[in-house]
Structure formats: C-alpha cells, structure tokens
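Here's the structure, in structure tokens; my notes come after.
Complex shown without one protein chain; remaining protein chains in place.
Letters A and B name the chains as they come in the text, with residue numbers starting at 1 for each one.
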C-alpha cells in the first residue's frame, strides 16, 4: 500500500475531472487572505483587473502545459529528452527543490497567522512535528489519498464564501469607480504579487501520468483556474467594498478583518473559526507540493518514496529554525513569487519551444 | 495468532475405532449401550448431544428385530434420512461430536452405522434487539447457521443464491458460510472473502466478529470495515446490491461487505419510510454523530483559548456556571466523559433491570450532585449528555463504539492548540478514512472517489424510482435493478 512506483499503474490513477480539485487546492493557499494588501499597494482600487489578467495568463500557461506533455510522461522525462540525462536531471532536481521550498513556505506563512492570532508562544518544533506527521501520513497513502484530501479541502473556501455577505451589504460600491483611474502600467505590475496565489499549475507537470485520459482533462484544469480567478475576484471586490484604499494597505491579512465583523447567533469573531477551517486548504496545498517534490526526487534517485518523504519532512521541520525571522520570510516570499512567475511565464513557454524544435528535428531525421 | 507449536489432542493419531472409543470414554457423558437379539449391537453416543427420546422411540424397537443380520439391514429399516455406514475415523469422530449415534456390531468394530439424533438447543427466531425498527419485519438472526441461511433463502428464492461453507478454527472447526448471488456479486469480492477466510489460522472462532477482525484490510483502525447486522432483510438487501455476506455458525451477527462509512449511518428502517423523511433522518443522524464527536472538544477549545467566539449573551451563563469549578475545562470534560463511559459500560454489563437503576443513579443522582458539588458546570453536563445521546443514534452498534473512542484524541488536540488542534485532528481522521478500504474498495465512497450516482443512497435516500442502478462500489456483474429478467446468472462485463 505504501510502496510507490516510479510510473503509476491503473490503481494509482485518478479520474480526469479530479484535476479540477487538484489544481484548485494547489492554488488555494495563504495568498487568498493577504493578496489584497499586496496588489492594492501597486494598483489601488483597480487591481481587480490584474486578477483577471493573471487568471487569463495562467489559462494560457495551462494550455501550453497540455501541449507540452506527451502521454504517460512527466517533466522529468521531458527534461531528459530535451536536455540529456545530466542537465535534464539537474533541472528536475532544481524543480524538486523549488517545490519543497514552496511547500515549506506555504506552511510557514500560515503558521505566522496562527502565531499572530492564536498563540504567540506556540512551540514551533512540536507543531511542525505534528503537521509534518500529518503530511507524511497523507503522502504515504499514495497519490489517490493526497488527491482525496485535496478534494475534501477544496470545499472549504466555498463554505467560507458566505462571509462576503457583510462587505457586500454594508460596503461601498462607489469605491471601485471610476474604473481604470490608475496607470495601465501599474495594473500590469500588480500581476506579479498575484501570481504567487495562482501557483500550483506547475505541479501538473508531475501529476500528468497519474491522471487517467490526461489529454481529455484540460477543460477541467481550465475551469478550475477560472473558478480560482472568480473566487479571488469576489474576495478582492469584497475587500474593496469594505476597506478604504489606505486602510487595506495597512492590514496584513485583509480577509481576516472581514471575518472579524461576521457574527453568527452562536459564534462571534468568525476569524478564529475561519483560520482553523482554512488550515485544511493550507495542508492540502502543502501536501500537494510536498508530494510533487518527493515524487521528483524519487524519480531521479533510487531511494524509496517512503525514505525520501521522511527525509523531506525532517528537513521541513528543520527549516523552521531558518525561517523564524519574519524579515527572511518576507524576502523569501518575494523571491519565490519571482521564481514562480519566471517559471510559469518564461520557463514553461521556453520548454514548449524546445519541445517543438525537438519534435521537428526528430521528424526530419526520421523522414 | 498461529499456535502450531502447542500440541492438542487432535494431533495424537487414533489408529482405529476402539482407539477413538478409548479417548472418548474418558468423558463421562459418553455412553455405551448394548442391545440386540440376533446381532449384538453396541450403541455409542454423547448423552449431552442427542435427543434421548428419539433413541428410545425410534431406535430401540428396531434393534430387537430378529430379521437384522448386519448393519445394512438395520440401516434400511431405520426411519432416518442421513444414516450412513462408514469406517472413516475422521467422519465418525466428527459425527459423534455433532450429535450422531454410532452403532457397531459387537464382533466387528470396523464398520460403524451413524444415525442422526441431534438435540436442537437453539432458541427460536426472535425480534431484533440491537437494530430494532418500529416498522417492518421483526426477525433477527439466531446462533444456528442453517436457520440463518434459511432466513435469507426464504427472502431470496433464487437458484443463483449460493452458499459456500468453509471450516475455520483449528479447534472449534466452525462452519462459516459465504453467501452471495452469483452473477450479481463481483467475483473479485467473493474470491477475496473466501481466500481471506481460508487463510485464517486461529484455534477458536466463536463469533462472526472474530472473522471480521481477521479478514478486514486494516485491523488497527477503530472504524469497522465490514457491516454487521442481525436483520435478515438488511442482509438480503445487501446481497441484492452485490455484496457478500459472511455467516458464522454460533453467531447471530452476519457480516456484509464491501461497505462504506455512510453505510453505517443508514438504518434499514429508512427504506420503510418515504424518501423525504428517510433523507431527513439520515442527515439528522450524521449531524448527531458530528455533534457527538466535536462538541466536547469544542467546549475545551473555546473555554481554554477562544473566549472571543462566545457571544456576549452566552458569556455570562458560561462564566457563572464555571465560577466554582477548580479544574481546567479539559479535566472537567475528561472526568465527565469518563463518568458517562463508566455508566455505559456498567449498564451494558449488568442485567437489564439493574441496568435501568444504574441509568437513574448515574443520570440523575451523580449528574445533579456533581453540579451541586461544583465538580462540573451544568452547561457541560448538558453537552456531554447530549453527545452521549447523539452517539446512540447510529443504527449499527459497532460504529457507536468508534464514536465513543475517537472523541478522546480530539479532546487532547483541543487542549493542545484549541480550534486549530481540532482542525488538525479532523484532518488526521479524514486522511485515515481516505486510506481505509473495505475488501479493497474505498471506504469514503461515494464522496471520494466521487461517484455521484452512488450519492442516491448515502446522505440521501432518494425514491426507489431513482435507484435504477446498483451501487458502483460493488462493481456488480449486473448493474440494472429494474429489469427482473436479468437477475438470471450472467457474468456481465466488469466495469
């Protein structure tokens, strides 16, 4: 049950439509709570247009990915055929490291919220230990289990959506007007901070062979991306209805401040419940990235999947000593956002061009 | 589990019938009679196993018949069906031990005539007690295997209903019947069950739950992975859905599988009500279970860490009720939960009448006294009592036990990290459920893997007109429910 094969057999594959939940869960991270601040700093009340633009660009990336991947192959195979064994494997290794760092970072940025809101004196070592125990428990179940977890967690943001009622009811619609009052350049610039909330698409490069009839599943990936975009749009517009431009820039997590005002007959201060529920999404995202990185290391080396995941988990627990300073976290955040942006909008198209040239040359040689 | 090393009396070889007699005569209830006129006959039997009247009225008169010259003559005049003459020691031993009389002529102990005179001690078929339903049939399985199969066959007059009887248990040699409908049940499931039962090596199998524990996929899980029921109608329905039933001699509980988690929250009475009612009751039951598991952990979390979420109108009530209590909320909860568990255990172990008294003593006297003495708050007392009540709403007793248990890790997590802790515990549980399988089929079906058609009989119980297809879970050979012609055996394609 716990053994993982290099290439999946039918018992580990999942239905094509589950790519919807996989993609949505891997995109849904801490970003949904904080990106309002980051983009408003650049493009003000017009930054909701940037969300739409990013959503559109990521859809293009998805289309490219689906054209790039040959049947039953993943990124590691592509690297090997395009760049040869040594350089290809090196690139795959770097990709694995990138995924591992993102998985740590997603968790770390959420633990930050827990520390601020719940327990400033949280014992990180113990907390990380339990969380990584959970992640390893999920990941060792196999691809189906991690997808199952992602499937269940994908409903959480939907169930939290009712909280936008208050901003839409009491907020000020005229905040959004007049549309396009900022410079066009600013709107384009604001794409950068949002991209980090859309990351997760690159994981498909590794998941592809695990999805039955992969080439038929593109529509599900695109609809997941559209769903994410719409959700972000709804959240950002709710934030804009609710906060003034100066106010939103001072709030680290604007969405949590919206929750502060929600009070149900039996619960006040919904943010405490909301943070706990959203934690499920975070674990799903972390788990998917973690699985991706372990899988790429597993494919590259001869070590067992189990061994690598335990080693990765230990390094994840260890990283909290490095990532203890919030300034380092901020710096890493900026760095990862840049890396993710280059990966999506430069590297994947670049791979695609290489792929086209390669197949063209191969065809000519054959004929 | 294997006890090969220990030698039992079975391993001593007995060479001939007299040798066997020697072993058996050590027991005082083994009797030997001598009769006969022409032919001197020895009659051997276990007094405790046979019906003495039968012997007196049916056998003795014939023994004195002068025309009998050998055993074959005797066999021909005896008014019994299952008589046989054999020299196979194994058969003789087995039959003697299951209530047969052995008759052997004095001069020749090689040939033995075996005659049934079984004394049936089983109770009559009675009402279901664990899964009682107000509406619908009121028959429950009993301990006798044949009666149980009879109860099923009466409801399924179908030649495709097949029973495979296996012998399990090194010493008990319990008969275990695997029942399924050929052509509907998936062959993989049948093979898995039969193979796993054959693989059991243990000296005693006294109840179906022994088998249940030995053949399930993950025996370390607190969740039951085979449904056990005492209702023949429920088993029949499961068989028609393409599931496999396991009946164990001596056990009034029949196992069916594969099963899913939601299956445990479906009472068979749901099918006797109209579907809107049935659906509503199922949803209530599932909420009751969630409430039962989560309410005390939430109490601990909120009172220990998150006073923010308590509405201001409730704040006064909660603070006032806890004013004099010296323990932190987690201890208060643990004490009360353990008290309830204690009452439950005591109530279950004691005879019914004393059990009621225990309920009154526990519920009223201890509860009120604990609040008055300032050991627990009355808010908590209400919550714990409600949680206990809610855990009884499950139709299957076994899952109720699970709910009792899994609350405690939740409480510990709640004490550690408040609501975040509960959310972590839920995630652990969800992962565990995702990893579970029942006879190799996913346990969380139809939610994950999402099989929308199967939702028709899960959370909801939609009308029968919608239930056109058998569940995907069982991957039956015959998917359609509506077309009766197709119940005839046909090994359809597996999906």
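Here, a contact is a pair of C-beta atoms (placed from the backbone, for glycine too) under 8 Å apart; a residue touches a chain by one contact, two chains touch by 3 or more.
Please note the rule applied: contacts and distances are computed from a predicted model.
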item: Complex member absent from the view - protein name from UniProt, among "Predicted Zn-dependent protease or its inactivated homolog", "Ger(X)C family spore germination protein", "Oxidoreductase molybdopterin-binding domain-containing protein" or "Sarcosine oxidase subunit gamma"; value: "Ger(X)C family spore germination protein"
item: Per the touch definition above, residue among A:53, A:90, A:116 or A:339 touching the missing chain; value: A:116
item: From A:144, A:269, A:299 or A:355, residue that would touch the chain that is not displayed; value: A:269
item: From B:61, B:276 or B:328, residue that would touch the chain that is not displayed; value: B:328
item: Per the touch definition above, residue among A:172, A:219, A:338 or A:362 touching the missing chain; value: A:172
item: Chain B residues touching the omitted chain (full complex); value: 302-305, 307-308, 310, 312-313, 315-325, 328-329, 416-417
item: On chain A, residues whose C-beta touches the chain left out of the figure; value: 116-123, 125-126, 129, 170, 172, 174-178, 181, 242-247, 250, 257, 260-261, 263, 268-269
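The rule is simple: only the chains that are shown with their structure count from here on.
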item: Length of the line joining the C-alpha centres of chain A and chain B, rounded to whole Å; value: 46
item: Residues on chain B engaged by chain A in the complex (per definition of touch); value: 305-306, 308-312, 314, 417-420, 422-424, 426-428, 430-432, 434-435, 444, 447-450
item: Residue numbers on chain A that touch chain B, as the complex places them; value: 1, 14-15, 18, 114, 118-119, 122, 127, 130-131, 134, 137-138, 141, 144-145, 148-149, 151-152, 263, 265-270, 272-273, 275-277, 279-280, 283
